Each structure stands twice: as structure tokens, then as C-alpha cells.
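Just dropping this structure here.
The excerpt is restricted to a subset of chains, each kept in its original location.
Going by the order they are written in, the chains are A, B and C; count residues from 1 in each one.
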Amino acid sequence: QRGGGGGDEGGGERIGLSISTLNNPFFVALRDGAQKAAKDEGVELLVSDAQNDASQQQDDIQNYVTQQVSAILVNPVDSEAIVPAIESANGADIPVLALDRGAEGGEVVTTIASDNVQGGQMAGEELVELVGEGGVAQLEGIPGTDPARDRGQGFEEAINAQDAVEVVASQTANFDRNQGLNVTENILQSSPDVKGIFAQNDEMALGAVQALDERAGSEVKIVGFDAVPDALQAIQDGTMNATIAQQPDQIGSLGVENAMKVIDGESVEENIPVEVKLVTKENVSEFTE
Amino acid sequence: MSPLLEMRGITKRFPGVTALDRVDFELEGGEVHVLLGENGAGKSTLIKMLSGAYRPDEGEILLDGEPVRIASAADAQSLGISTIYQEFNLVPELTVAENIFLGRQPRRFGLVDRRNMRAEARELLERIRVLVEPDETVSSLGVAQRQMVEIAKALSVNARILIMDEPTASLSGEEVERLFEIVRGLKEQRVGIVFISHHLDEVTEIGDRVTVLRDGRFVDRVPATTDHAELVRMMVGRPIEDQYPRRRSESGEVLLEVKNLSREGVLEDVALSVRAGEVVGIAGIVGAGRTELARAIFGADPVDSGEVWMEGHKIERATPREAKRRGIGFITEDRQGQGIVPPLSVAENLGLASLEANTRVGLVDRRGQRRRAVEMIEDLAVRTPGPEQEIRYLSGGNQQKVVIGKWLLADSRVLIMDEPTRGVDVGAKVEIYELMNELTQSGAGILMISSDLPEVLGMADRVLVMGGGRIQGELAAGEATQEKVMALATRGTETAVG
Amino acid sequence: MASLTERVNPRELLSRGGPLGGLIALCVVMTILSPYFLTFNNLFNVGTQIAVIAILAFGQTFVIVSGGIDLSVGSVLGLAGIVFGWATAVANLPLPVALLLGIGSAALAGLINGALITLGNLPPFIATLAMLSAARGLALVISGGVPLNPIPGAIRTLGSGDLFGFVPLPVILMIVMWALTVGILRSTYSGRCMYAIGGNEEASRLSGISVDRQKLLIYTLSGLFAGIAGILLSARLASAQPQSGFTFELDAIAAVVIGGASLSGGTGTASGTLIGALILGVLRNGLNLLNVSAFWQQVVIGVVIALAVMTDTLRRRRKG
């Protein structure tokens, strides 16, 4: 019965946005993006901050359900703990859209998140660019986790797309800086002449920087992922060459736009990837504030 | 017709030791066959071949003339062999009832039938007149009671062969009598009984035949009526004239003084003193509170009131460490649980109490420790392949010697000995008595707790008799007799605790 | 002592079933501090959240009572989930077969633990540590590192459905497993053997108990319980995750030990373990409700665990 009412250009529609936490600039940006889009779309956007508290978030969503909002945007604190909340929304047949993090259960119309595959691909292409030719190594994240899988997939696609650069070693360092250091040291034993390293997150990349010390960034190119402050610093210092930054504001705006589509009964993709950006010495200043 | 049990040419080697060397043994139904031998002679090892704990390296075992293979305790049980081990083999966390029927719990519909088990246990305990509740956990029992539970456990299977490895070591007079009644009953039922003990009078009282072992070798098989001197000669290889060679030395100034020591429900206003050169004996029946008294004096248990003075100094914060530093030593009655440190070597165990004294700026004088240990091993004639041997592998009696040696090395000026010769062979006993003499002559004092009355009467200069947690009376060496002691001891029992 | 008579009425529990006192105190404090805490909804919520750990911990109880330790339960849980997921989502086998395979693989892992310990003569810590690594690896190999779904609806209901419209099925399953554990520990021959072996292995052997066979059984049971927990978890997540169960072993062991069992064996009860799991669950749930910052949460958890258990041990000591 609801949803058809898209006639009067969405007026009176209300969308609930439940954010995992706002003590993190990434999610603040996500909210801003959503609010901007809401203004453009002319809908009312309710925002709640779960402060990284799963059960708090359940209550937030429960409130949205009782307030009969037209759609719920949820950025789960925990993709497992969120399931009951989503199910209760499903029960009241309010469409739910997941932002940045997926949900492990319940019916989610669409999941809008950074495109880790694309990020991995960009990183791969950048590394090929930097290295030119020769062997490179990959530091994998925790086996079996989504980011590890997607970033790895993208990276391999980029490498397979050409044949000047090949992957001589690919080992897991579990997203951990210390293991990044150890594994890199070990890889350097078996393949002393690697020209570059792609680490599936910046922590491991910074570990690699330690392992290579003065060779880092110069003789051996290092590309990371996530654009954490330490990594941006390293890029400025030239010990790292590049990393991948996500675009939280876009996740927010796309969330609202697609929520409207759903309300108006249009169908949307099950997964909506959001562009990621390559950070290099040239543009690093844009990301450090 | 062939004997009930026959062991031929049994040999058992352990790293560094040949415990048994081609030993023969036989047992008739309805006979009590005593195994006699010094500590470390191989008695326990021999019977462990029958109970399935060890397998012989050589030799064969025949039951009713049929060769049998006893690979596990289960095998032994199915052959009708039941064993009371020298070391306690109870599960402290479990109840008396469950320990008795361990591995054989009565079941209904595949489930353990508690009620039934409890009933059977109570029935059994009453039959052998042990006053413990089937529901008590073993950890709450004293050594004496534990021993009785072990006996009940062994009796709970109707065995054709019953093996008893020093069952009387931790029992006092009347309990021993109770045990012997049971044994006589079993003889009626043609049960064959292997009986190990270091008390020769028990041998004559209950035994039919005696097999003597020495250094793991078969010495001889004689009727139990053989006189003690002869038995001792076979065991030790030399005659022993005086079994209680007490050499009194004129007692000097008071070393240890205990003033009105009391602990709720355990000790009641106990006062005693030990002078230099004196052996003070404490007699009493099990449960009298002697062990508790000893522990209280040594600071091992808290007390409600009372003072302990050592050489004129009041021991303020009563802890074992303080007591030790003041020069008190304590040989506990529970050797396994409180005496030895099983994984450590003989030398390490010997050095334990003197460790602190041999430490300079935090560093232990290990060479000295080791040298002293080696000397002590010789002085006490401890049977061990070497000072490095883990003490858990020593025979019971030899472990006891090590525990005593530990305190000798800590040169304590007052030694509290709780059942010091429990499980120690006649020869070694005399050695320990001689040691007590040397100690007292060198001006030390000894407080000797013992359930072995002849020992108390033989060695003590003064006898304190405990009952119901209080000192019921004191007897001078001259006037003390079994009767007088027992009279005093039982006077306490109506007020007995626990 | 616990082994003697584990009744389930509170007074007994107070004296043997571990730190019930601590749990009650904790609940009282939470009720005072947060209006959300003492609601049917939230309590069932806690129950649902601890169900998986509790079932793991029940299996662990067998092992710890018998004087061993099983570090592999977390990984084995993951393995069971993946095998089950593979059987349904990839091989499209009928549900019963899939369940059999999932739980069976876990039980097999447990059996191997037992074999390594008895035949291989390895310390339980090493044997199960090896399995911790191997089982996790296998789960990754089988799944290719990706979550396997969909999980059949029937199973998903087990994760999210409820009885009489308000008792969550995971809680039901947990209670069933608890009862089963109580029964095994109290009334079966093997249960009694666990206490005996844990209390004095040599004495047990000399009493004719075939210790090795019992140990094989004990570790197999632990694996079996881990398998059931694994199915439940993938039911709740509506997907089988190769990583699920990571570091659960610590929670499981903690629940057992907080519940009053001793790692040296011979003591421990199912009810104690349940209380241990509840303490952990209530604590985490409560800290969320009070929305304590993530960092301080860990500090508080540490402090509260210590306090909760102390109430227990100090009381015991007072009792002498």
C-alpha cells in the first residue's frame, strides 16, 4: 500500500538513516553526503548514531519501524547483530538498504559499499605503472574476509591484464603490521629482486616499509589500501607510493537516491559499488586535513 | 594339584635399576602369603605384575596352572585379582561410594544407579566397620580413613586373590585388628592373600608362609612361624640386636614450647615443651588430632589462640617458613601429598628445605647442594640409581628416607616427625632411630607422633597421650605401658572431634 | 566435590555451580544502570547471543573435567559450518545428509584430537592447537575462502525462529544441550569416568577404566558439540563463514573455568559452565546497553570477570 505514493514527488516521505558511529570522519562524511542528497530529493532524513553499539542500533531501527518511515538506510555496527533488526523492518515491510557494510541476514534491497574489487584493480594498475616490468609481491589480508577477497581479485585482474609485471609471491599477513613486516622479510629471501608490493591494507604496507627500510618506495614500490593517516604520511615521505581511498560521501548520497527509487517501486541493483580513489604523492594533500 | 597362583622367573628392569631378578612366587587358596623385604627389595613391583600395572620383562604367571597374560588392571579384575596399593589410588574429588565402585558402578538402563551404589557402599563400609559416609568426598578424609576406603574398594570385588601392599602402614592398633578379622574371614572363603608389611609381629599373627626378597632377588620361602631375628637376618643380610636402640642423652634447656594452642573443633588448649636432647612421643588413636597439632605448631594451619616459642623467641607470624628459619623441621604423615615433589630428582628433594640457607645474593650454591645431597644419600643408605633419579620412582620407604634427609640438611634443632617410620623397613627403622640418637646427642629435640605404640614406648623419653584434640596425660618413659597409654587415649574419644 | 551431587536448585548452585552470586550481582547492577536490561526481549536476546558459546563450552566441560583442554573447538565449529554449507549450497545434498556431514566432520576432528593424545601421546594442548590450525585451514580450502550460502530455510528458522512466539529457538537448543550435558556428566559411565580421569588418571587406570578409550570419546564429544554449535551459528548468519569461530575457544574455556571448573581436572559442572557463559554474555550485552566506549569496555570486562569469580572463590575459602 505504501511506496505507490510516489505521486507527489516524494513529499512527506521520511527516510531513516542509522549510522554505526559518528566519532569517525569516514562516517561523518557518509552522513553529510546522505543529507545533501536528501535535500536535493526533497525528503526528510532522520539520522541516528548508534555509537558503535549493536543493541543501540537495534533500538534506533525499532524506532524507525514504529515511526513508519518509508525506507531505512542502515550502516551496520555489526553485520551479524543487525539481522534481527532488519527482520523486524522486513516484518513491517519497510525496505532496508545497507551502507558500507553488508548484513549477514534479513532482506536487504541493496548494499551500497566501496568497490573493493575496483580498488584492488586500481592499485594493481598503479603498481604496474610504477614498476614497469619485473616481479611484484602481494600481502593478503585475513583469508576468507570480504575485503581480502575483493581487493585480491581486483589486483589479480589488473596483473593478468598485462604481461610485463608478474606476481612472484602472494602470502597472507592477516592485515597486521607486524606480520606484514615478517612476511615481507621472508618473501625478500626467496625473491630478493621484487620490484613492488601490493598490500591489501595500509597496516601491512607499513610493515613492508619497515622490512625494506631505505629501499621502500624507491627501489621497491609499495601500494596499500585504506588511506589511513600513517599511510598518507608515508606517501608524503615517499616511503609508500600509493594507497586507495574510499568515498564515504558518495555512499551516503547513493543511499538516499536508491532509497527513493525503491519507494517509487523501481528496482535497483542488489549490489551498488561506489567508486574509490587512488592516492599518490600528487594528490595526497587533498586527503590530509 | 597346582597352586592357585604361581610366578616363575619374574624379571623387571627400570632405567638404571633391576627391580626384580628371576623371582619365583606361589600362592595357595585360603593362604596368607607374606612378602618380606627391605625398602626397594621389589615387593611392590612384584605384585604390580599381578595387578596389571606393570608387565614382566621375563618370566611367566600361572593361574590354576594355566599361563595367563595380565596386560591391564581390567585383565587382573576379570581374573579375580584385587589389589590394595601402597600409594593411595583414590580420586580425591569423588565420593567414597564412587571410589569404591570406580569403573564398576552399578547401572540401570545404561545409567549409573547412584542410590543403589550408595546403598551397597554403606552396606560394605558397615560390614568392615568404617565410620565414613558414602557421600563424603575422599579429599575430606584423613589418611587412616582413606586406607580403610582402599580396603573397602578392594573387598567390593569378590576376588580369588587379594593383594595388600602395606595396608597397615597408616592404621592404628584397633583398625589393624579389624582388618585381620576381615582377612581371616576371607581365608575361610579360600581367598588367596598376598600380604606386604614391615611389621614382623603382624607377619606372625596373620601370615602362613613368608617369601623374603632382597635387592630384587628371591632369598627364601619359610613358614610364618620362623622367629623374627631369623626373618630380619634374611631380609637385611645381617642380624639386628636391638630394635629400639634408644640412647638417652641428658636433656638440656627447653627448645620448643607450645602454650595453650587451640583451634575450633580440632585442638583444645594444648601445651607441651621439647627440651634439647629429648625425644617426646605423642601417642593416640586416629583422629586424636596429632597431625593437626603438628601442623599448627609448624604454622601450616591457622590457630584460634596460643603461642609457639622456639629457643626463647616467640614465633610471631606463624608460617612454615618462619618455623623453618627458627629451626623447626616437619616430616608429614602424607608422604605423597605433602612430603615429596614427584617430578624432581632425589637430590633436589633433599635440598628443598635447605635451599634458602644455601642461597647467597639470590644464587643457589648448586654444587654444595648436590654434594650434601650425595652425602645424605649415603648416610641414609637411600636405594636409588643416583641423585638424579626422579623421586617418584623410588620405593615408598626410600622416599620416606629422603623426606627425613631433607630436614637433616636444613639442620633443624627441633624435628616434628609425624609417623616417621611409616612404611620403613626394620633395618632402615633402626637406622632412623640411630639418627634420632645422633640428633638428640648433638642437642636437638624431637617430637615424634606415631601410631606404632611399641615404637613410641621404645624411643620416647616422655610420652604425651592425645585424645579428642587435647593432651589427656603424660607418662615418663619408665612408667609408660601399652595399657596405660590406651587407657588415656580412649579417655578422650567420647569428646572426640569429627 | 561438584561431581558429587550436581543438583540444579539455586542453593546447590551457589555452593557448587560456580559464581551464581557473581552473576546475580552483575544482573542487579545492570538492571539499576539500564532500563533496557531487564526486559524479556533483552534477556532472550542475551540468551540467543550466548547460545553458540554455551554449546561449545558444554563440550569443553567434558574435556576440562577430564583434565584436558581443547583449543580447537573454535576452528572445528567453523569447519562444521563450511562442510554443511558446502553440502547444501554447493553439492545440493539433502538436508539430513548435509547435517550429518557437517556435524560428522566436527566429531571426526574431535576423534583425531583424541587419537593424537592417546596413540600419538601428545599433550592435549599441542594436539588441539595443531587441530586449531588444521581445521581452520581445511575450512578455507573447502570454501575457497568465500562464505557459502544459501542455508536451507529450515535451518535458518533454527537461527531466527522462536517457540510460542517468544522463546528463541537458539535458547531452546542451548537448554536441550545443557540438559544433555548434565545427564552425561552425572549419570553416564563415561561422565563419571571424566571426573575420575581428571581427578587421578593413574588411579582410574588401576581401577580398570580404559582411559584411552574414554579420552577418545571425550574429545569426540567435544568435537560433536562444536559441530552442533557450528550449524547453529551458520543458521543465525544464514550463511557459512570460513572465519566463523575465530578465538571462540578462549570464550568457551573461560565460560567453563569461570563456572568453577579447575583446569587441573576433576571438577566442573554443566550448570557452572552455563553460568560462566551467562556472565560473559550479560557483561557484553550490558556494556552495549550502557553504551560504554569500545575501549573502556575491555577494561571493564576484565575487572568484572575478576570480581565475579572472586565472589565465588572468596566465599569458598571462607567456608574453609
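One rule holds for everything that comes next: contacts are C-beta pairs under 8 Å (C-beta built on N, C-alpha and C of every residue); 3 or more make two chains touch, one makes a residue touch a chain.
All values derive from a computational prediction rather than experimental measurement.
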Original post:
Across the entire complex represented in this structure file, what number of copies corresponds to each chain label?
Top reply: A x1, B x1, C x2
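Definition applied: only the chains that are shown with their structure count from here on.
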Original post:
So, what's the distance in Å between the C-alpha centres of chain C and chain B?
Top reply: 44
**OP:** Calculate how many whole Å lie between the centre of chain A and the centre of chain B, each centre taken as the average of the chain's C-alpha atoms.
**Re:** 73
Original post:
Using mean CA coordinates as chain centres, what's the chain A-chain C distance in Å?
Top reply: 34
**OP:** Would you mind listing the residues of chain C that make contact with two or more other chains?
**Re:** none
**OP:** Going through chain A residue by residue, note those that touch at least 2 other chains and give them in order.
**Re:** none
Original post:
In the complex formed with chain A, which residues of chain C make contact?
Top reply: 36, 42, 45, 139-140, 143, 145-147, 156, 159-160, 236-239, 241-243, 285, 288-289, 291, 294
**OP:** Note which residues of chain A are touching chain C in the complex, please.
**Re:** 51-56, 59, 80, 83-84, 87, 104-105, 142-145, 148-149
**OP:** Can you check the complex and tell me which residues of chain B touch chain C?
**Re:** 51-53, 72-74, 76-77, 83, 85, 88-95, 98, 102-105, 107, 110-112, 114, 135, 137, 139, 153
